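A single protein chain has been omitted; all remaining protein chains appear in their positions.
Letters are used for the chains, namely A and B, taken in the order the chains are written, and counting of residues starts over at 1 for each.
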Amino acid sequence: MHDMIAYAWLIPAFPFISFLLIGLGVRLYSQKLAGIIATLSIGASFACALTLAITYFGLAPDAEGLRPTLVPWSFIWVDYMEGLRVNLGILVDPISVLLMVVVTTVSLLVHLYSMGYMKGETGYGRYFTWLNLFTFSMLGLVVAPNIIQTYVFWELVGASSFLLIGYYYERGAAVAASKKAFIVTRFADLGFLLGIILLGYVGYPLYQGSGVEGQLFDYTYLTNPQNITALVGTGFLGISLLLIYMGAAGKSAMFPLHIWLPDAMEGPTPVSALIHAATMVVAGVYLVARLFPLFSTTPDVLEFVSYVGLFTCAFAAIIACTQDDIKRVLAFSTLSQLGYMMFALGLASMDQPLGYVASMFHLFTHAFFKALLFLGAGAIIHAVHSNDIWHMGGLKKLMPVTHLTFLIAVLAISGIWPFAGFFSKDEILLAALQGGKNIHFIGGLLVAGLTAFYMARIYFLSFWGSPRSKGSSHAHEAPLIMLIPLCVLAVLSLVGGWVPFSDYVTIGLTEHQGGHGSSIVPILGSLVAILGLGFSWFVYGRGESARSDAIAAKWGMVFGWIKNKFYMDEVYQFITHQMIFRFVATPIAWFDRNVVDGAVNLTGWLTRRASSIFTLIQTGQAQTYGVWFVVGTGVTLIMLWFTKG
Amino acid sequence: MGLLSWLIFIPFFTALAVILTPQPKQIKWVALIGSGIHLLLTAYTAIKLWGVISQETFTADVFAKLYFTEQYDWFKSLGIQYMLGVDGMSMAMVILTSIIIFTGVLASWHVTERPKEFFALLLVLVTGVFGVFLSFDLFLFFMFYEVAVLPMYLLIGVWGTGPKEYSAMKLTLMLMVGSAFILVGLFALYHTSGQGTGVYSFNLNTLASFEYPKSMQAWVFPMIFIGFGILGALYPFHTWSPDGHASAPTAVSMLHAGVLMKLGGYGALRIAVYLLPDGAKEWALFFMGLTTINILYGSFGAIKQKDLKYFTAYSSVSHCGIVLFGVATLNFMGVKGAVLQMFSHGVMTGLFFALIGMVYGRTHTRMIPEMGGLAKVMPWLAVCFYVAGMASLGLPGFSGFIAESHVFIGGFFGNAWNSSVAMQVMTVLATMSIVVTAVYVLRGLGKVFLGPITDSHYLSLTDAGFTEKLTTGILIAVLFLVGVFPQFLIKLIEGSVLPILNRLR
Partner (left out) sequence: MNLYHFIIFSLFLFSVGIYGVLTRRSAVGILIAIELMLNAGAINLAVFNRYLAPDKVDGQIMALFVMAVAAAEVLVGMAILIMLFRRKKSVDIGQLDILRH
């Protein structure tokens, strides 16, 4: 069993090989086979990841209750210079193992689901190729032993996300959304890259003196306590971490870089479940957690992280209450939950690691119930052929399995005992309370209520009442291959919370955690959730719009603002098109053609003018030239005469 | 004839063979076989060189270490020699050129107008390019440099499109101005070192063994750097490039953007920085400033272009800016990155222009707004275009990322002679181009390939044929291999970059 750690590289290798295989060959001959190979490869990865997890968590923790950080396999990739050598390799530590399990599980289920969902699509093979590419990149990101590898796969998941969002490339909206997702995250990655470079720049002089094993960009080097102290001494750590956080905020769609995520719902629904709910968007959270020992030395940055998280959390939850597209509601819900994770991380410190554990725990449970919600929504969309919740209704009887699993997910995300969300959200609120952050505690509590409200809203509107469109009245249950993943995820959402999580994932001092000292948190949390559900039932329980319309009318102006997502998209549109394209790009293009090129043409013109002046002494008469020649010879002779004396 | 002479003259002999080929249909085959043999010989040389270089250390060298040298007196009285040699940097460039000419011949498979003259000129041109990369006598270097630049006039003027005479004339004249600068600079070096040591020679390492007075370096360095910079599209001397590329036929654009523009960066590094270290220190910030403008200006300029070739040409201006930026950082990583970027950009832009030629051959337009939804009918070309685009915006996994990250890290780390704050500010500005590049690449390609098909007659277009798949496949494989396993190239280059940097100290 010990061997599995040494062979951990197999986990990302399977999807990569399968990506090359089906991308270059199989896809062209048999689309169906491509799907099967893709799914099997993820299955193999999943099996390896599970074995790895069992092996790894089977290792005895050390005296402080921490598990070892291992790099069982790596090779030199780029040798920038001594000290900045970058290896590609596999890092095995608690959070990477955790993420590997989550990613392979969700990815396997999404692959299975997609075999049903995407059936009959012309780009079936292409879809699985990209999906494999994504899984490979995500696993590569998760196992990165140094920050450059993280950046490398960070970009690759961005690219595969771009490809998958733009899967329906003939649809203008999908193309625009994919472009937007890539460019916004790319902009954030600029910060990430600069942060890495700055970190290297300030760290390099220290590296030369420290004599510590490893290379500067290695996580083992960066999180080594001795080096951290030295780095803090430079005074630039805060800025570089802030820049790195910018990258994390872009990928995890924190305000104000969140605008790409709702639009990303233009991709196929399983893609949204895998990439834009369960895995890729938590990469930002994962990055901050990965660098947590560094972040914990800069409380200002952590506080910033935490407030941005809280704001995003509330902001997105408010918008989610007004959206009509089921996938957009889920997207805003994802934003909101990511906000939870980020603000929990921001609350933690090496002395009080509860927020860190809570954040990872929420990441873990959220992956399952949010994937389940998306896949359930996919099943509904598959049946109803519409994304609009007002076109649904009455699906409870027509799609019983989907209904049941969706209900479990709604309860889980709302934080109802005994579902997974209850435990993780509880822990986040507890962390806020213990940290003495009342704003976070109250904010988190209110958002929990809002979450219950809007989730119940889409639940009631799609399953209760009577069908409100032709599509929903003719809906039918999804095929078996789509239902299996739903059921598996439902089970995971049910039991996920019971995992003794803090035994596996910890950081820093271990004795402080686990204290469920206060019983006020679970009680308050459940109360708020039930209130949210109840209010939602009051408004939407009958599957009609009468009551909600009344509320909307009463709050007209505010409702309009919220419904239009506070006009953030328009602001960006204005800045990019009206400001940058108009006042930078267009003038430059003009300047180049007219001024710079004009200068060149002017030189040419001047030369021609000068030559036309000189042609005046050219008569074209051989005799004139002869005269010049003779006179010239004479003058030369006379000059020679005088100089020779 | 030694190995390196063969490397230079195989294209020339192929050109002769092309001229003597009676059947027009066989011409392209002759050219392909010639460049194929060259590719094999290049691979052989590279492997052999790698075997030698990987055994050596270069940490203390101050002179370029040359391998497989061939040295004969040519004009003995003037100290001019036929002196060939190869080191890591020039090997990388030879590999690049060999790949580009091979794929360039493949990409011109359907040239029907005067194929004999076309292929002959193309091959003469690369003869010059190989000569430049392999000769270490500066007189010989300059001679090959002119051989490489001049055929371009005819290639664009005869086989081009659009305002071809104007573009060809502009390109040639601007490059000639650059040549004049270089020539004056070379003579200044020759004269000063000759007077100082009593030995007049054009041999690079002999010239390098003399320490030029600072006052003289201060004016010769910018002269030579700008001279080469014109060919490397240094702002504001870059305007020949959009027009020239837009008018040139496919293979010529490939060669020109892919290889010829690299002569600029190569010369700037090999001659200007290597021979004039003090001048380089003095002028580094100035040229970093100009190249920062290059990088941002090119990428912003590309956003608004309507013609695919202009679009790529501006992108080239931006990327070649990164080459010269890397040279101007005078930092080990930066300079290494500059050479890597030359290689990477050469392959990438070759791919771009090859693809543009293929698309143009089908749609008969290069205007971005007139196209749309082409991915539906030509999926292979669309994927290749996106690969090229992703490589150009520096996606890890392709060579562009390796090169750009070297340059940016190097620029940020700075050097010992210039204000590090100024260098960092410029590096940050230059790094911003990765976002702007993403904007124009995705906008441009999205318009051409994605969305609904805009014109019904596009529905009848076909996807890439065999030669086209081969052309693009080779280039993509190179981009990918260098991106995933860059260590081979990096180690190759390192040994030749170190002497240049050691001289600065």
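Keep in mind that, in the parts below, a contact is a pair of C-beta atoms (placed from the backbone, for glycine too) under 8 Å apart; a residue touches a chain by one contact, two chains touch by 3 or more.
These figures come from a predicted structure and were not determined experimentally.
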Chains still shown that are in contact with the chain withheld from the display: A
Full-complex contact with the absent chain, from A:Thr122, A:Ser519 or A:Gln618: A:Gln618
Hidden-chain contact residue, picked from the options A:Leu527, A:Val571, A:Leu602 or A:Val630: A:Val630
Where the unshown chain meets chain A, residue by residue: 615, 618-623, 626-627, 630
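We adopt the following convention: only the chains that are shown with their structure count from here on.
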Where chain A and chain B are represented by their mean Cα positions, the distance between them in whole Å: 36
In the complex with chain A, residue positions of chain B that touch it: 170, 173-174, 236, 238-240, 242-243, 297, 300-301, 303-305, 332-333, 373, 375-376, 390, 393, 395-397, 401-402, 405-406, 408-409, 412-413, 424, 427-428, 431-432, 434-435, 438-439, 442-443, 446, 449-453, 486-487, 490-491
Chain A - residues contacting chain B, complex: 76-81, 84, 148, 151-153, 155-156, 159, 166, 169-172, 175, 179, 182-183, 186-187, 189-190, 193-194, 197-198, 200-201, 204, 581, 584-586, 588-589, 592, 596-597, 599-600, 604
